[in-house]
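Omission of a single protein chain aside, the complex is shown with its protein chains in their original locations.
In this document, chain identifiers A and B correspond to the written order of the chains, with residue numbering beginning at 1 in each.
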Amino acid sequence: MSLTVDALAETLAQVRQKQPVVHVITNWVTAGDVAGTLHAVGARPIMAFALEEVNDIVSGANALVLNLGTPDPSRIKAMLQAGHCANSLSLPVIFDPVGVGASRFRAEAAERILSDLRIAIIRGNRAEIGALAGMGGELRGIDTATAPPDLLAAAGTLSLRTEAVVAVTGPQDLVVSGGKAVIVENGHPMMSQVTGMGCRLTALIGAFAAVETDLIAATVGAIAFFGLAGEQAALRAEGPGTFKAAFLDAIYSLTPAEFQRGLKLTEQKIR
Amino acid sequence: MSLTVDALAETLAQVRQKQPVVHVITNWVTAGDVAGTLHAVGARPIMAFALEEVNDIVSGANALVLNLGTPDPSRIKAMLQAGHCANSLSLPVIFDPVGVGASRFRAEAAERILSDLRIAIIRGNRAEIGALAGMGGELRGIDTATAPPDLLAAAGTLSLRTEAVVAVTGPQDLVVSGGKAVIVENGHPMMSQVTGMGCRLTALIGAFAAVETDLIAATVGAIAFFGLAGEQAALRAEGPGTFKAAFLDAIYSLTPAEFQRGLKLTEQKIR
Partner (left out) sequence: MSLTVDALAETLAQVRQKQPVVHVITNWVTAGDVAGTLHAVGARPIMAFALEEVNDIVSGANALVLNLGTPDPSRIKAMLQAGHCANSLSLPVIFDPVGVGASRFRAEAAERILSDLRIAIIRGNRAEIGALAGMGGELRGIDTATAPPDLLAAAGTLSLRTEAVVAVTGPQDLVVSGGKAVIVENGHPMMSQVTGMGCRLTALIGAFAAVETDLIAATVGAIAFFGLAGEQAALRAEGPGTFKAAFLDAIYSLTPAEFQRGLKLTEQKIR
C-alpha cells in the first residue's frame, strides 16, 4: 500500500488549497456541527435535499455525503437521486449508516443505497458496520454500540460485497479494503462523549476524498487527522462543551507538518 | 413525600450507569443541543420522526420525549403514534408544549396529545403551563413569557386534569402532583439568556424518568441537577456562548456527591 505520511499530509494541504465543495444530505440533529467541521478544515459545505435541486447541487460539488440520521422517505429518495447523479459524474459518494440497526426502515434504506448506488466509502461505528455486514452488533441509541464478534471480518465482508472502502470507528479505528486493513491509533476518549462526532468525521472523509483519488489514503488521512484534532482538543477541554470548541479550533489550525508528526498508523493483512 | 437527597443523587448515578436510551421527537432548532445534553449526562439520545420507524425506535427506548417546537402535521402524527406505542410498553412519556400559546395549531396539537396519550410528565415555562391550564399567561417568542396570575393553581389544575406531574420552570421552578408541590431553588439567571434550555431540561427529565419510577422524584431530580449545572457554569462564563460550553461540561462532570450537597428544595402543600 502506498500510504506515506508525506502523501497524507499533502492531502490535507490539498483540501485547504482546493477548498472542495462537499454536498451533504444529512440529519437535522448534527447538521450545523457537520457544516462547521467542513468549513473549519477549509472545505465548502452545502446542504440540500429537495428533489427539485439535488442534481444542480451535486453538479457543483466535488463529493457527496449521505447520512442516514433522522431519515424519512423523501430524504431517502433525495439521497438516491443525488447518488445516481454523483455516480454519473464520477464524484465520490460517502455513506454513513447512522443507527442502521435501530429500525427496519433504516435497514431497508441502507440496503437500497448500497444496492442502487456505487458507494466509494462507508463509515460507521462497530454496531452499524456489524449490522450492514449481517454479522450482528447491537445498537443502543446513537453513538454507542456493542461490537460484532469479529470486527475485521465484518468490515472485510462488507467491503468485498460493496467494493467500498469500509471504515469502522470507535476506541480504535479500522479502515478495510481489498484484503488489506489499516489501524489508526489517533484519537481520544473524550470524542465518544460528544454527539455527532461520527457525522462530522464522515463529512470530513468526503472533503479528503474530493481531492485524493486513492480512497484508502483519503479515508485513513481524514480519520487520522480527525483523531489528532481530538487529541489536541482534549488538552484544552474540561468536558464535552469546551472540547467541542477546542476541537473545531484544532481542525482549523492543525498544519500538515503537525499532522505528519502526529500520525499513528499500522497496516496489516486480513487473514 | 419521599424525596431524600440521597435518593435523588442515586437517580443521577443510575442514569450514568444504565445509560438509558431516550427517544426524542423534537424541533430542529435545538435538536443538537438536546442530544448533546443527553449524551453529556450519560444517556443515549435517538431522534426519529418518520411514521415508518417510530415504533421500532420507541421499542428500543427507555423513555419518550415529545417537544412541540417547529411543529407540522406529520410530526404531530408521529408524536401520537410514538406516544401510543410508548403507552402500550409502559414507557414514560414526557411532553414539552413549546410555544403552545403562539398559535391555534399548537394549542390543538397539545390538546390532542394530552387527550389521546397518557403523559407522565409535562414541563413548560409559565406562559405555556398557563395556556395549557386554560388560565392565561402570555407568550412572546420562545423562552420568554409573562406568568399566569396564579401559577400554583394553574399547575395544580393541569396536573389534576392530566394526572401528569407538572413542572413549571423559570426564575423559580415548581413541580406539582397530587396536591403537593416542590419548589426547586437551583439555577442561575444566565440560563434564561440561552436558547433551548427548556428543551434540554425536558429531555433530561426523560433520562431521569427512564431510571426512576417515582415520577416526582425523577422530575425534581432532573430540574435540580440542571439548575446546579447552571450555577457551576455561570462561575466560568462571560456570556451565553461560554456559558453553553461550561454548562455541557458541568452536566458531564457533576458527581452524585456534589449534586447531593448542592440541592436546594422546599416541599409544600397546595391549599
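We adopt the following convention: a residue touches a chain if its C-beta (ideal position, glycine included) is under 8 Å from a C-beta of that chain, and two chains touch if they have at least 3 such contacts.
Computed from a predicted structure; not experimentally measured.
The chain omitted from view is touched by exactly one of A:D56, A:E111 or A:E163, namely A:D56. Note that of B:I25, B:V194, B:A229 or B:A250, the residue touching the chain absent from this view is B:V194. Considering the full assembly, B:G99 is the residue among B:P20, B:G42, B:G83 or B:G99 that touches the omitted chain. Touching residues on chain B toward the chain that is not drawn are 27-33, 69-73, 99, 102-106, 139-144, 193-196, 237-242, 244-245.
With the whole complex as reference, residues 19, 21-22, 28, 31-32, 35-36, 38-40, 43-50, 52-53, 56-57, 60, 244-253 of chain A touch the missing chain.
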